[in-house]
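In this view, the complex is presented without one of its protein chains, the others remaining in place.
Take a look at chain A:
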Amino acid sequence: MAHAATHDHHHDDHHGAPKNFFVRWCMSTNHKDIGTLYLVFSLLMFFIGGSFAMVIRAELFKPGLQLVQPYFFNEMTTMHALVMIFGAVMPAFVGLGNWMIPLMIGAPDMALPRMNNLSFWILPFAFALLLSTLFLPGGGPAGGWTMYPPLSLQGDSVAYLVFAVHLMGISSIMGAINIIATILNMRAPGMDLLKMPVFVWSWLITAFLLIAVMPVLAGAVTMLLTDKYFGTSFFNAAGGGDPVLFQHIFWFFGHPEVYIMILPAFGLVSEIIPTFARKPIFGYKAMVFAIASIAFLSFIVWAHHMFAVGLPLGGEIFFMYATMLIAVPTGVKVFNWVSTMWGGSMTFETPMLFAIAFVILFTIGGFSGLMLALAPADFQYHDTYFVVAHFHYVLVTGAIFAIIAGTYYWLPKWTGHMYSEFWGKMHFWNSVVWVNVLFFPQHFLGLAGMPRRIPDYNVAFANFNMISSIGGFLFGASQLIFVGVIVHCVFFSKKKAMDRVWEGAKGLEWTLPSPAPYHTFEVPPVIHDEELAHGHVED
């Protein structure tokens, strides 16, 4: 069936792709090229955001201020978060979705290809604007990525920050509309919703989250803008406003946002583990239902970021219970991944290694999440390094490890060449060791009483900070291996990839040649159930 769909691949793998570099890459409407643009952009942002983190870890290497002034330190923490969240993790998932969703559901392209181009090209401008603030008089935003007023309103870069956030939001919403339209309208005949790969499901649900909450963020930052420049008092107590109002609105966006950054990762891991276990995913329907439940719950737990603002008792109790409830569907997912491995026939190529590390380390991040959900204990954890450790376990060893796993998994399909398995494994082992050296001691720092976002600390915190910084530098350096592996695979690798790159790989994308031709599925493929990633779905 692949041959029917891609009749021209024998002549030229890139048949139909414009030869002109500018036309091909700047004016593209092709989902694969736009996916590549997203992925390259997010890799660039990953290193820019990472270099900010290196500044932070270098300053925190030992007590006393050695390198930067406290204000610049705050700019670094703020920009690190904004760049990593909106520039690295989200665009990486959009890139993977753009590349793979049409291939996985048998669609020729995204439903709205021109909008796809626009939603990507907004991003470089948004980040150019945001990063330019570092070079402007007054400096960049330094009030934290959460932008709590009144502090964030003291900055001189509010207008730049707000405009950049608006652009990122517009880009995300357009991307989400495109993904929903593609999944709901462009599936090949026979690709029922409950036959879709889990990754496609996870993106469908994530896209709805994006459309629901990005406008909320837009509203919150617009109110910041009018408070700063137009004399309104939404968040100004002296004018009858309420600073806590901002936090409620922000976290109504912000909590679903953290699930926007992890649900597609669940999808990725649910593709990779069955492939290398050579066994269909355990409990397909439970997986889909769990993702949907987590997405629903994410809307009603926002105030667990605000246990210390002085919520009424009833509020604390409600948000605590709702938050704890998320552990149930998340636990189900973890149990299902373990059951998928159980009774399989496993091999441990690089994508599988990253996926397994994801399951273990993300679960550790989930454990600290459960601890944080308990409001009386959170009175101690809140705004300490315990929280920093928690969200880096779920975002770095969660989201980013899954993105890396997905990249290794599909890289041969994208490029037509195998990457170097040796260097892939080098990248893995270095990452997994140093990321733990980096973040695990931060649990102890938080429990011992070190607040987050401080540029300097008491000498009692010195030893763990030094260990953490060493882990940070080496984890950062390990990612250079990743770039090396990708560059080698794209430009230099001689080893041709087969169509079905991995022995146990199932799903429509593996019925195509490698590299995937520029145009695919112009004739819809015929779906055979045994070709699907999760086998037959019964009851």
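Here, a residue touches a chain if its C-beta (ideal position, glycine included) is under 8 Å from a C-beta of that chain, and two chains touch if they have at least 3 such contacts; residues count from 1.
Convention: contacts and distances are computed from a predicted model.
Asker: Pick from "Rad50/SbcC-type AAA domain-containing protein", "Amino acid/amide ABC transporter membrane protein 1 (HAAT family)", "Cytochrome c oxidase subunit 2" or "NADH-quinone oxidoreductase subunit C" the UniProt protein name of the chain that isn't shown here.
Answerer: So, among "Rad50/SbcC-type AAA domain-containing protein", "Amino acid/amide ABC transporter membrane protein 1 (HAAT family)", "Cytochrome c oxidase subunit 2" or "NADH-quinone oxidoreductase subunit C", the name matching the hidden chain's UniProt entry is "Cytochrome c oxidase subunit 2".
Asker: Please identify which residue in A:Gln69, A:Ser132 or A:Thr226 touches the non-displayed chain.
Answerer: Touching the chain that is not displayed is residue A:Gln69.
Asker: If I consider the whole complex, including the chain that's not displayed, which of A:Ala212, A:Ala375, A:Met418 or A:Val485 touches that chain?
Answerer: Touches the omitted chain: A:Ala375.
Asker: Of the residues A:Ala142, A:Ala220, A:Ile249 or A:Ile527, I need the one that contacts the missing chain.
Answerer: Looking across A:Ala142, A:Ala220, A:Ile249 or A:Ile527, the contact with the absent chain belongs to A:Ala142.
Asker: Just name the one of A:Ala448, A:Ile470 or A:Met498 that touches the chain not displayed here.
Answerer: Checking the options A:Ala448, A:Ile470 or A:Met498, the one contacting the hidden chain is A:Ala448.
Asker: Across the whole complex, list the residues on chain A that are touched by the chain not included here.
Answerer: Missing-chain contacts on chain A: residues 63-66, 68-71, 74, 142-144, 148, 150-151, 154, 237-238, 241-244, 277-284, 286, 308-310, 312-313, 316-317, 320-321, 324-325, 327-328, 331-332, 334-335, 338-348, 356, 359-360, 363-364, 367-368, 370-371, 374-377, 379-380, 382-384, 444, 447-464, 504, 534-535, 538-539.
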